[in-house]
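Only one protein chain is missing from this complex, and each of the others stays in its spot.
By letter and in written order, the chains are A and B; residue numbering begins at 1 in each of them.
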Amino acid sequence: MTRTDAQPLIRMQGVNKFFGSFQALKNINLEVHRGERIVVCGPSGSGKSTMIRCINRLEEHNDGHIIIDGKELTDQVNDINAVRREVGMVFQSFNLFPHMTIVKNLMLAQQLVRKLSKAEARDTAMHYLERVKIPEQAEKYPIALSGGQQQRVAIARALCMKPEIMLFDEPTSALDPEVINEVLEVMVDLAKEGMTMICVTHEMGFARSVADRIIFMDEGEIVEEAPPTEFFDNPKSERTKKFLSQILTH
Amino acid sequence: MTFDIDLIVESLPLMLMGIGITLKLLIVSGLLGLMLAVCLLLMRISGKWYLSFPAQVYIYIFRGTPILVQIFIIYYGLPQFEAVRDSILWPILREPMGCAIVALTLNTAAYVSEILRGGVLGVSKGVLEAGSALGMSARQKFIYLTAPIATRLALPAYSNDVISLLKSTALASTITIADMTGIARTIVADTYAPYEIFISLAIVYIIFTFGIQKLFGAIERYLGRYTEREG
Partner (left out) sequence: MDALTGWWDDYLWGAVVVGQVFVCSLILMIVFGLLGAMAKISNSRTAQKIASAYTVIFRGTPEILVILLLYFGSAITLTAIAQIFNPEIRFVDVPPFWAGTIAISLIVGSYATETFRGAFLGVSPGSIEAARALGMSNLQTFIYVRIPEMWRLALPPFGNHMLSLIKDTALISIIGLNETMFVAKQAITVTGKPFTMYIVVGAIYLGFSTVVTLAVMGLEKFGERTTAGAK
């Protein structure tokens, strides 16, 4: 791959998204470079999830352009699948396949989408299960695992596809407090290895220590964008200040 | 009024001779109906109106009219048309068994396709989104995700439908077929002993029903093994 790091991996230009008459995204402009770690925060309904779901076409944007790794995201099934191969996603509700064992969960897409053999898929699966520190759960069904373990499996499942970019949609919001850390640790490790990631989260501690840039969204717009120190210590917009005061004091 | 046990002892074997026909009606119609139901389901969820609409109309008609009427239309009604009598299907449609199987198949397919659709609707959206995010195609998602999960969800309702199908086979007796009920009616006409005959026949059906329930219970437990928490 001979791309210069100057060319952004993700570029969103003038993106608008409507649900019926409700405008969920207003003129979104965003650039993410390879290796960058972005955290997106904001109140409920601000459009944060919608924005990252547009990146892998789980939602369709109505206006503007989304360009991933030089390829524009359009209606064409080939374009969409090409993007989805490079973009991994981790969901708030884990969304493991309930009727398959953990290791099969990790193998399925490798075999169907990347066309790997069963043996290769299994090797990769076990490798990433060890990365997230639960190789012994391989033959169990998702229902037997705790929330934190299931989410780590979900991360491993996305990593098995060797994506260029990882999207996290409130990965710890559905977890009990005791297990949030085990998931955050995996994400921190991932960040340290240089994975490009966009993370929608309320975990401000994680944001402060890992993010290169924090993006604050409100009512469908990107209100403020800054590195963590600047964002937390010197917020510029009133709305940002209001949001920070609400979530940082209790 | 006495309860004639001897009569029951004599008649039961005669009625049980009809079991072969009852089973044939049940199994052949059940399997053909299931295949047709899957076709109807795929048409129904295809998203294309020229497939979905005919399927919906079919289901509406076959679930909205009594199965007896459907049997009579096929057995008594179709021979009204020369086109039917000349067609290649005539050898089947001429025979009461053929008509019964056709009618039962068409009827059960309508109910089962709705049951399967219920299962498909029950598959959690998140699981399908995860499949999409991993790059799986629509066909791959249906085969590896939707179908296995929907089958397990639909199983209880499907087992009820199999039991209904068993009970519907008794209607074959109205078009001269000598299934268990057909034989029973003949015996009652001769002996004027409806209680003994019909009650013992009812017990046979009830035992059958038990058997079907136990069978499906075992299938449900096997398929549902990933829903049981361990430890």
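Note that a residue touches a chain if its C-beta (ideal position, glycine included) is under 8 Å from a C-beta of that chain, and two chains touch if they have at least 3 such contacts.
Just so you know, these numbers come straight off a predicted model, no measurement behind them.
Although one chain is omitted from the display, it touches the following shown chains in the full assembly: B. In the complete complex, the hidden chain is touched by one of B:Gln70, B:Thr108, B:Ser132 or B:Ser159, namely B:Gln70.
Contact with the undisplayed chain is limited, among B:Leu78, B:Leu116, B:Leu153 or B:Ile183, to B:Leu78. Mapped onto chain B, contacts with the missing chain fall at residues 1, 61, 63-70, 72-73, 76-81, 163, 166-171, 173-174, 181, 184-185, 188, 192, 194-195, 198-199, 201-202, 205-206, 208-210.
The definition used in the following text is that only the chains that are shown with their structure count from here on.
Between chain A and chain B the centroid-to-centroid distance comes to 47 Å (mean Cα coordinates, whole Å). Remark: chain A residues 56, 58, 77, 81, 84-85, 87-89, 91, 93-100, 108-109, 112-113, 140-144, 154, 157-158, 161 touch chain B in the complex. By the touch criterion stated above, chain B contacts chain A in their complex at residues 124, 126-127, 129-137, 140, 144-145, 148-149, 152, 225-231.
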